[in-house]
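One structure is given below, encoded as structure tokens.
All protein chains but one are shown at their positions in the complex.
First chain written, first letter: the chains are A, B and C, and each begins at residue 1.
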Amino acid sequence: MGHAAHEHYTVTGVDNRKFAMWTLIGSECFLFGTLMINYILNKASTKINDPAIAKYLIEHGKKPFIAPTDVYDIDLTTISTFILLMSSVAMVLALDGCVRKNLKNFRLWTWVVIVFGLLFLGCQAYEFNHFIHKGLTLSANNFGASFFLLTGCHGAHVAVGVMLMGSVLIRSYLQPDWFDSVVVEVLGLYWHFVDVIWIIIFTVVYLLVYV
Amino acid sequence: MASSENHVSVKMYWIICIVLCAITFLEWVIFQFESIRVNAMIMVPALLLMSVVKFILVCGWYMHLKYDHPVLKYYYMAAFFLATAVMMALAVLMG
Amino acid sequence: MSQTNLSIASIYKYVVRGLSALSFAFLTGCFEVAPMTTIHPVTEAGRDINYVYALTTAIAVFIFLAVAIPVVIALVRFRERPDDDGSIPEQVHGNVVLEFIWTIVPVILLIVIALPTWQVIFKQAAPASEKALKVEVIGHQWWWEFRYPDLGIVTANEIYLPENTEIDLSITSNDVLHSYWVPRFSGKVDCVPGHVNKDKFTTPLAKLAGGDYYQGQCVELCGLSHALMRFQAVVLKAEEWQRWVRAYKEPPVVVTSLEEQGSKIFNMHCASCHTINGTPSADLDIVKVGPNLTNFGDRKKMAAGIMENSVENLHRWIRNPGKVKQGVVKMIPYEEILAPQEIEAVAAYIRNSTVRKF
Partner (left out) sequence: MTGFFKEVWSWLTTVDHKRIGILYGASALLFLLIGGTEALLMRTQLIVPGNDFLTAKAFNSMVTMHGTTMIFLVIMPLSAAFFNFLTPLMIGARDVAFPRLNALSYWIFFFGGVLLHISFVVGQIPRGGWFGYANLTSPTYTTDLSVDFWAMGLQVLGLASLIAAINFFVTIMNMRAPGMTLLKMPIFIWTTLVTQLLLIFALPVITVALVMITFDRKFGTGFFDPTLGGDVVLWQHLFWVFGHPEVYILILPAMGIVSEILSTFSKKPLFGYSVMVYSTCAIGFLGFAVWAHHMFTVGMGPWANAIFSAATMLIAVPTGVKIFNWIMTMWGGKIRFTTANLFAISFIAMFTMGGLSGVMHASPPIDAQHHDTYFVVAHFHYVLYGGAVMALFGGIYYWFPKVFGVYLNEAMGKAQFWLYMIGFNVTFFPMHFLGVQGMPRRNFVYAADQGWNFWNFVCTMGAYLTAIGGFVFIINVVYSLWFGKKAVGDDWNGRTLEWMIPSPPPVYNFAVEPTVDHLDEWWHRKYTSSGTRTDVQIEAHVDPSTIHLPGPSFWPLVMGFGIFVLAGGFFLDSYGATISIAGMLIVIISGYAWAFEDNG
């Protein structure tokens, strides 16, 4: 059980920081649960409230409604899911590199995690831009609002994850012998959880709409 | 504890990675066949099952839940199922 | 249920009915009949609520005694005597039997409350019968609108009802949350914008000529003048009700020249927001923002039941409604626009010519 100097004896044997991250994950379950139920309840209200957008749609020969199936592009979303899954795999390999104190692997997979995270955010930015061009903005209708709230909040969590992994990378460059595997594991937990939430979002938000 | 003796070997990680990619690809494939997509009786259980499998894989192995103190597992399951139960009740109540 | 069948259900029914009748007498005994009292119902729906109300109060008092008496005994018997020898009492850790008893007994008492509760819930939730009088209640920011779709009548702040008739209310709101509540009829129902809530009750027999007045009030915070959003339910005798419905359609009776001048001012200034049946204001097909004033003369109270329907009150209101009722902005103050004489004329018209002989 003995570890680095500031390691405390803990009753459950799990490091305090890791236990705290799991507690935060439990809390985030409720956060994303509420966002998802808000999406499920609001995805049916597709009537456009914003008069400017309604006029824009009518001019383009469409009815002033935007339904999920009008805007979703499943191929792009599947690629996003694939990217986030791969970043999860990279994360777990980075942790393995850190535990084995293999600097090359550790830095390589940390880079992969950051790049894939940014790629995912890129896909999401592109998707949001694509929606806005189609007229689905935040204040267009409640479907748009609840969709952007849910995926936006998830995107923010991915961005925070990328930033944290960035600081791990900076720490590794500044201090090559820094291999605090607990910190990397805690960030790994956060990253995997964000990926798991995307798995649920991918099914509930994108796929179940087509059914 | 800090996983100095890491229970999960790198090989296992890659196996899980492949399984995850396969499931994601399968989800995409189901979507291409018009006949399957429209039929909710197949689609909903299939999609839910696949997402649950992916969920367990990532949580169990990648998040090291299987090898850590069981209190984490009980806490996480309690949080997850309580959240799901409250949200289901909300869905029913809001009609 | 046959008379001689003393099954558990019937014993349970007699005990519970007896208990609630006893506590009902105690409950109503010590409260005089305030206008908004919740325990002097006059409708059958209200009596159902009161039956569960009295029963639960009786059980609550019983449980309170079951807690208070042992506490007092413990405090008196086991207080530390001044000449105490410093020894510590027996360190009792628990007693399974006691734990079992004070878990099961409350469960039983709760079941005694729960069964009538569910019975009353589902009884009141049953839809009203076809022949019930349909009335729409619409809450506005700080006044009430009542519509009778079958009779084509729209009135405000005083809901006229025939005696001994089943009423089927459809309750909604036009802006924010309100809550329709006549305590003596039955429980409150929220006016939720975007939803229509139902309520049904059978009105009591009317005793007084000119109708029995029952008080009601908005009970959900709806902005500044939430406290000034009251209304009255008027239960009329059967023939009075028929005469009232017929009289409601007749145009206002203009007698004096003051009222004549008043009607001209009304049609010019007030018609864009208010309507009086049988006048040009009724023909405008715009959505009226203000309350309907067709039978304003008959109403005992005005401005949503907050003050007597008197001449100087109406003058004060027309001059500056915002000062009388904080937050009223839709109706602008007329003290600069109309001369005092003109205000007197339009007030006379609204008060006198809208009186319906019924």
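Heads up, the rule we're going with is that a contact is a pair of C-beta atoms (placed from the backbone, for glycine too) under 8 Å apart; a residue touches a chain by one contact, two chains touch by 3 or more.
Just so we're clear, the structure is a prediction, and the values are computed from it rather than from any experiment.
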Shown chains touched by the chain that is not drawn here: A, B, C
Contact partner of the left-out chain, one of C:43, C:215, C:232 or C:261: C:215
Selected from A:93, A:145, A:184 or A:200 as touching the chain missing from the view: A:145
Touching residue (missing chain; options C:124, C:202, C:267 or C:309): C:124
Of C:162, C:183 or C:262, the one touching the omitted chain in the full complex: C:183
Interface residues of chain C (partner: the chain not displayed): 27, 31-32, 34-39, 48-49, 52-53, 56-57, 60, 63-64, 67-68, 70-71, 74-75, 78-80, 84, 86-95, 98-99, 102-103, 106-107, 110, 113-114, 117-118, 120-122, 124-125, 141, 175-177, 179, 181, 183, 186-190, 192-195, 197-198, 215, 217-228, 306, 326-327
On chain B, residues whose C-beta touches the chain left out of the figure: 71, 79, 82-83, 85-86, 89-90, 93-94
Residues in chain A touching the chain absent from view: 6, 8-12, 14, 16, 19-20, 23-24, 26-28, 30-31, 34-35, 38, 41-42, 45, 47, 49-50, 138-139, 141-142, 145-146, 149, 167
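As a convention for this text, only the chains that are shown with their structure count from here on.
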Rounded Å distance between chain A and chain B, as computed from the means of their C-alpha atoms: 15
Where chain B and chain C are represented by their mean Cα positions, the distance between them in whole Å: 52
Contacting residues of chain A [partner chain B, same complex]: 1, 3, 7, 12-15, 18-19, 22-23, 25-27, 29-30, 33-34, 36-37, 40-41, 74-75, 78, 81-82, 85-86, 88-89, 91-93, 95-96, 99, 181-182, 185, 188-189, 192-193, 195-196, 199-200, 202-203, 207-208, 210-211
Chain A partner contacts - residues on chain B that touch it in the complex: 1-4, 6, 8, 10, 13-14, 16-17, 20-21, 24, 27-28, 31, 37, 40, 43-44, 47-48, 50-51, 54-55, 58-59, 62-64, 68-69, 71-72, 75-76, 78-80, 82-84, 86-87, 90-91, 94
